[in-house]
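A protein chain is absent from this complex, but the other protein chains hold their places.
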Amino acid sequence: MQDVTKTLTTRASRRGVLKGSAALGLGTLAASSLGSRFAAAQDEPGSLEVFSWWTSPGEAPALQALFDAYLAKYPGTEIINAAVAGGAGVNAVAVLQTRLQGNQPPDSWQTHVGHELVDQYVVPGYCEPITDIYESEKWADVIPAGLVEQATWESNQYSIPVGVHRGNGFWFNKQVMKDNGIEVGDTMTVDEFFAAADILQKAGIPALALATKDTFAAAQTFENTLLGAVGPDTYRALFKGEAPWDSPEVRAAAETYAKMLDYVNPDHSALTWDGATALIIEGKAGFNSMGDWAYGEFVSKNAVDNVGWVSHPGTNGSFVLVVDSFTLPKGAPNAENAKRWLRVVGSKEAQEAFNPLKGSIPPRTDVNREIFSPYHQWSMDSFAKDALVPSCAHSQASSPAFKQAFYDASLAFVTDKDVDTYIAMLSDAQAMDAETTS
Amino acid sequence: MASAPLPVTSACAPRRKGGVGRYIVLALLIAATAFYLMPVYVMVINGLKDKSYMTLSDMWKFPLYLDGGGFPLAWKTLSPNLWASLRMVIPATILSSLLGAVNGYLLSKWKFRGSDVIFTLILFGMFIPYQAILIPLIRFLDQIGLYGKWQGLVLVHVIYGIPITCLIFRNYFTNVPTELVEAARIDGAGLIQTFFQIILPLSLPAFVVVGIFQFTNIWNDFLFGVTVVFNPADQPVTVALNNLNGTNSVDWTVVMAAAVLSALPTAIVYVLLGRYFIRGLLAGSMKG
Partner (left out) sequence: MAVTSPSIPQEIARPVAGLRRQRFTLERALSPLLLAPSAVAIFVFVYGFIVYTFYVSLSNWKSAKPDLSLRRPVGVIYADLFSQTRFQIDLRNTVVFTIMFLILAVLGGLALAILLDRHVPASGFFRSVFLFPYALSFITTGVAWSWIFNPETGINLLFDAAGINRLLAAFGTGPLKPGWITDPAVIWQLNGPLATVFPAVGDWSLKLGVPVAMIPVAMAAAWQLSGFAMAMFLAGLGTISNEVREAAALDGASDFRLYKDVIIPLLNPITVSVLIILTHVSLKIFDLIFAMSGKGPGFATDVPGIFVYEMIFRAQRYNLGAAAAIVMLASVALVIVPYLARQLKSL
């Protein structure tokens, strides 16, 4: 009995030695970064709490890449991942709001730029400006001015963009298109969509995969349709309150949307957005109008080779911005670490690691294009040359109150397809918003 | 009659029927049982499935193999929240039971002018929709530094548990013969001594009833859990389950297994102590 034990122990320790020598090989690789490690080890690494809504299989690894980039520079830091699950952050934003009102900020949180950043966090006084970090890191030299402006309020910057999503993607299953003899080119017009939709409908396949359980997709599909119908200038003016919602153009957009809704999957109200992308992956629906975080889902489910994309019908030449960024809270528990975090996530290395996993493109223009997928490169080209417009479905284009009204109106419209009521609700929301801001 | 008369088990019609009628009744009851157990069946068997060889269209079928299915991953995902729930529920249950015993004793055996009005005003607290107190509650918790902490959730459950625990204990003590208390008084025992010497030794059944009732209520709460605690790992299991169900990226077998896991503690309490559970439910509903 004892002999047996002894043999087992020896075996175990031999294996241990083998492992040890393998670890030595890795150790030499890691030695190159020893210098910076040493510097960081001078003071206590402490902890860093990062709040986000990145929990899905397409998002969590991307967030982890940012953590890894941070830990590579500041090893030993205890990173607290305060991620809250739930479609496109609706649960998370609720949680964050209650935390901020309770003066319990994390060390940094994820937010979209534009109205979400300014209305919800900067104006109420939850954020510190990071203009000095912008200057010391020279971010303005590598991030397009149009985007920096979205992170700016009263000439100070308040967040650093880490990834740029394109909100007006229109995704499809190549095999389904092939099987039904539908040719999809580089772009798609509204008429081309309806032609394809009729073919799919005859084959018993819903042409438009929609998921309305978490509402934002109904609003997003409409804003894309609206953009296609009125063009980027009127689109911007509408959300700025400078163009009326009860115009013939908006009405035409609503009518197009109503027609598209004739082709949706009947169980849309039981699905969240990733349920709709799953319909595309499984070949159970034709197209899905969704931001390119869907790409992360396609990658994580090994479906990317069979998925094709164009811009949402009629929106070629426009880029709907959905930009994730990180902030510096007022009263951050670990303010020094929070600033380090912002420097890290704004760096070229971190953005190159993060974005391919997240399915977005870096806001920095000095990154290595080659490491990105064909889709990302396509999106980078669009980012460089197309009209950049903010997304209302993702809180960038309007106040949260208007967004809620936009959501509510869109959700009602998906079922009743009542154009008059839709237009009236949007006009009312605009009037209410004007009263609030005045 | 030391304990509340709850003749649930003795409910019966005169034994005079035999024959076909009884079989019809039995058949109806069995059909009803199938309906009541259907969701349990769906959750358990689908939780035990493995997505690699079963699809959602096989939802009603038995799993092919018994290898745990979605349970290991559900356990891994939910265990922090199961512990968070337990850590919060146990102190909240104990504290609110103790508070209820004292309040119930005072309101039944030491009435004073206006005590019935106060009792009724306290009772109203158990009927309010908690949405109507959420905004000030969060601000208050923040002021005292308990916002976002599980201790804050304990406090909330203890306070909003005052009406129900008070009600059950009061009704229980009302049925304790006043002569016992009077006798103690004549022997010179005061309010506090009477409580410890006479009342408390008689209260075990009431503590069990209130304990089970509060354990179940607090475990099953969602609204306070989702608004008072924000760190995902500290949130109660109901919140974690709802978040899990909100995303399609998680395997459906895991969601169903998670539903089973989250229900397990209260289900076990119910199966083991169902008799007391029914008493808690009915406490006060029957005229003493």
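Order as written gives the chain letters A and B; numbering starts at 1 within each chain.
Just so it is clear, a contact is a pair of C-beta atoms (placed from the backbone, for glycine too) under 8 Å apart; a residue touches a chain by one contact, two chains touch by 3 or more.
On a predicted model such as this, the values are computed, not experimentally measured, just so you know.
Within the set A:A65, A:V93, A:V164 or A:V320, the residue that contacts the chain not displayed is A:V93. For the chain left out of this panel, the touching residue among B:L64, B:L200 or B:A267 is B:A267. The set of chain B residues touching the chain not shown comprises 4, 6-17, 21-22, 25-26, 28-29, 32-33, 35-40, 42-43, 46, 56-57, 59-60, 99, 102-103, 106-112, 115-129, 131-137, 140, 159-160, 162-164, 166-168, 170-171, 174-175, 177-179, 181-182, 185-186, 190-192, 213, 216-217, 219-223, 227, 238-239, 241-242, 245, 252, 255-256, 259, 262-263, 266-267, 269-271, 274, 277-278, 280-288. Of the residues in chain A, those that touch the hidden partner chain are 90, 93-94, 97-98, 100-101, 119-121, 123-126, 212-215, 266-270, 399-401, 403-405, 408, 411-412, 414-416, 418, 421, 425, 436.
Operating definition for what follows: only the chains that are shown with their structure count from here on.
Partner chain B is touched in their complex by these residues of chain A: 55-58, 82-87, 91, 95-96, 98-99, 101-104, 213-214, 271-272, 274-275, 278, 297. Here chain B touches chain A in the complex through residues 138-139, 141-142, 147-148, 226-227, 230-232, 243-244, 246-249, going by the rule given at the top.
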